[in-house]
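With one protein chain withheld, the remaining protein chains of the complex are depicted in position.
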Amino acid sequence: MCTSICYTSTDHYFGRNLDYEIDYGQKVIIVPRNYVFNYRDMPAQKSHYAFIGVSVVNDNYPLLCDAINEKGLGIAGLNFQGPGYYFPQIKGKKNIASFELIPYLLSNCESTAEVKEILADASISNVSFSSNYPAADLHWILSDKTGKSIVVESTKSGLHVYDNPVNVLTNNPEFPSQLTKLSDYVDVTPSNPKNTLVPNVDVNIYSRGLGTHHLPGGMDSSSRFVKAAFVLSHAPKGKDEVENVTNYFHILHSVEQAKGLDEVENNRYEYTMYTDCMNLDKGILYFTTYDNNRINAVDMYKENLDAEDLICYDLFKKQDINYIS
Amino acid sequence: MCTSICYTSTDHYFGRNLDYEIDYGQKVIIVPRNYVFNYRDMPAQKSHYAFIGVSVVNDNYPLLCDAINEKGLGIAGLNFQGPGYYFPQIKGKKNIASFELIPYLLSNCESTAEVKEILADASISNVSFSSNYPAADLHWILSDKTGKSIVVESTKSGLHVYDNPVNVLTNNPEFPSQLTKLSDYVDVTPSNPKNTLVPNVDVNIYSRGLGTHHLPGGMDSSSRFVKAAFVLSHAPKGKDEVENVTNYFHILHSVEQAKGLDEVENNRYEYTMYTDCMNLDKGILYFTTYDNNRINAVDMYKENLDAEDLICYDLFKKQDINYIS
Amino acid sequence: MCTSICYTSTDHYFGRNLDYEIDYGQKVIIVPRNYVFNYRDMPAQKSHYAFIGVSVVNDNYPLLCDAINEKGLGIAGLNFQGPGYYFPQIKGKKNIASFELIPYLLSNCESTAEVKEILADASISNVSFSSNYPAADLHWILSDKTGKSIVVESTKSGLHVYDNPVNVLTNNPEFPSQLTKLSDYVDVTPSNPKNTLVPNVDVNIYSRGLGTHHLPGGMDSSSRFVKAAFVLSHAPKGKDEVENVTNYFHILHSVEQAKGLDEVENNRYEYTMYTDCMNLDKGILYFTTYDNNRINAVDMYKENLDAEDLICYDLFKKQDINYIS
Partner (left out) sequence: MCTSICYTSTDHYFGRNLDYEIDYGQKVIIVPRNYVFNYRDMPAQKSHYAFIGVSVVNDNYPLLCDAINEKGLGIAGLNFQGPGYYFPQIKGKKNIASFELIPYLLSNCESTAEVKEILADASISNVSFSSNYPAADLHWILSDKTGKSIVVESTKSGLHVYDNPVNVLTNNPEFPSQLTKLSDYVDVTPSNPKNTLVPNVDVNIYSRGLGTHHLPGGMDSSSRFVKAAFVLSHAPKGKDEVENVTNYFHILHSVEQAKGLDEVENNRYEYTMYTDCMNLDKGILYFTTYDNNRINAVDMYKENLDAEDLICYDLFKKQDINYIS
């Protein structure tokens, strides 16, 4: 499935691991201010904030996985199959199709506070983009320049917006249960553990790092949630952009899914297809992919953000090895 | 501490994560065939197999962390403080100082089988390289083109050579205990788990990957040993060199230590300083470092292997980002 | 806190561990059919089903911990501090004070199906028994002669009635989250585990019972829930009453809290004060206490169930050792 974080140093860095078994040909895209959005149940929007992110592009429409806008609001959609539920269009509500949620919020909001307002009378509708693209069950993490995050979940009991104090999201179960899970690992520590098991016995602490022994290392969403929360919470702050970006990728790579570990059907394995890192303050998107360890970067401000057409870059590239000799 | 693996696809790939808190200025080095080794308790050696690896270089002497020779034998030394013990020089034994073990074996052996023979009458002596470089407590993993590995440990009970069926080594406790530890996690699986807990109850398998939920995710040597063994064992085989190298780095990066997680003393943290991958068949050393995600490569056969002087390349480099726009 | 189960063999056995740090002087009591209940917001009830259980008795009123009635319905109240929430009296609802819930349901219901009906228009009100006995935050497990159980929880979002397919209840978090937790341990098995960790390696299964290695053994409510569900699910059926009762006590004693393990405040420890086992079919209550391993038994049908006054027996007794020589 996926893991998303918001890491704060001098700037704020938002993004995710996309874990899946099928490559949908995602691209890095920039949606400039005058690209027109025709919504299913809301008026068309001819101008809006520009944004940059990772997206499938179909019929010139951006089916976004994750993106940030020029105001520093970031959103990522993560698999939420099971608890996730979308509603038929409801009269009197702002009906946002699930695939419209990212572009709609990035087009119109500067912050998670504005998102909360705009979602107060909204419902996520079960309208598909097309019969080829049925609505995927998702929930969303949103972060902004305050360094704080929220989670949006649409379940049978309605649309929920939760504050997210750990700045991490993975997948199931529902977000409050994920938070509760942290309690089971609350004593994990970077420090050497104290002996409270058998206090009067001299226990041989045979390894460094034993304070982290109970940290889960699985591919499942709970394991990734707990581990990413720990790694993010203890990550150092870099002294410049490159060091921050470096730290960020180490956090997400610590919950990366290598190939072969998560069999979703016979001989088909989910793995971390890409990892991106978007600087909410500077509008730069950095990424690595499974097949290319080198960090690539796209700066949205290097493009004409007043354009009308989507701007696309290849995401999936060959391993770019530097042969020294 | 460290993690070392040997990954077999069409070729064989050997190397390690070096986890530590101090940068000793390691370099990638090539030791050509005619570099002279003066041993402490054995005759000097004027010519030998060439090798490539990562090393601290002091007084023009290679204090090797890990290396492979032109015959496809690889060795890595990993921290073994606690159980590790070196002996005073013993008459009638081949006394190899701990810092000499890697160059001596790579100079003289083609395979782990030859290493076993050569160590049959050997003892690891407690002679230091210099007062500035006291003998570090280490144990060693060795692999060759058969794709099989052995572990060499010198403890108070003597010099032990163990077959290593999992092709992984981390640190403490002694190797047989590490192998035993695998039993506690033996049911971890890439597949969806079956419900044997409460067989007549319909349990909601809420996440993909729950078959790996009990995999440990800590920084300690046991956690890394179990996780690396699982990831290595289930890693796919690549169809070419680049894909194999890619797979290899994902295996070792899955047990990478990010900064901030393993506090070895007040505000000082161990982390994965570099990861290398040496093709035992082709003599190419690939590496990434904490500060540079891009893979770099050095091919020993591009140099004059009949030379007499060490050939060095920088290991620690700046993050090499590809700015697309 | 507490653990409650319903074990089915030829008969059905219901009861609990009461884990706490304060002895409230609980008694085994029989509430005969003509003992008068004066409810706070409902009409008084002069006759009803008889029941037997464990109770604090205050001012001749039974503040029941757990009990079963002559129709084979059983209820136990378990600590639910945190999520638990009681409401002010609501017009148009049947307002049942939390301390009235057990007597009211046992007085009037034959089965959990009837309980569901009766609770459809009910609310648990926050009325205390007295200023000395503030309303404890509880949730309830109910079982009947079908061998099936339900859970009743009153939280801020209202009154919830859940089917309980595992026939176990402990404490926090809310019941659906406890059920979800089972997924994390779903592969625990009484059988020898198969090696899926490193499939081509001959792993030494060094101990019997390794299929249960990941079973949690803590005092916390999640650990007890998972372990009790496993032990109950795999418990054999006895061939007679004594063997069934014996099996039952082994199930609950497997999650017993010994003294010294669960420090609730400085030097004050929660422990399993008593364990009871009520035969839903025969109206017999068996019990052990921390201080007395011997099983004691009270048969409600040995008393006059048409009486008007509570019938009490001592619960907490001295260790009753059989000195053979």
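For reference, chains read A, B and C in written order, and residue numbers begin at 1 within each chain.
Keep this in mind: a contact is a pair of C-beta atoms (placed from the backbone, for glycine too) under 8 Å apart; a residue touches a chain by one contact, two chains touch by 3 or more.
Since the model is a prediction, treat every value here as computed from it, not as a measurement.
Although one chain is omitted from the display, it touches the following shown chains in the full assembly: A, B, C. Shown as candidates are B:180, B:204 or B:304; the residue that touches the absent chain is B:180. Listed residues A:229, A:278, A:300 or A:315: the one in touch with the omitted chain is A:229. The chain not displayed touches chain A at residues 165-166, 179-180, 182-191, 193-207, 210-211, 213-214, 226, 229-230, 233.
Residue-level contact of chain C with the missing chain is found at 1, 28, 82, 171-173, 188, 190-192, 204, 206-210, 212-223, 227, 230-231, 234-236, 242-243, 245-247, 249-251, 253-254, 256-264, 269-270, 286, 288, 290-291, 293-299, 302-303, 313, 318-325.
With the whole complex as reference, residues 173, 177, 180, 184, 222 of chain B touch the missing chain.
As a convention for this text, only the chains that are shown with their structure count from here on.
Legend note: the chain whose CA centroid lies nearest the centroid of all displayed protein CA atoms is A.
Greatest Cα centroid separation from chain C: this falls to B.
If you average the Cα atoms of chain B and of chain C, the two centres end up 54 Å apart. In chain B, the residues touching two or more other chains are 188, 190-191, 204, 206-207, 210, 213-214, 230.
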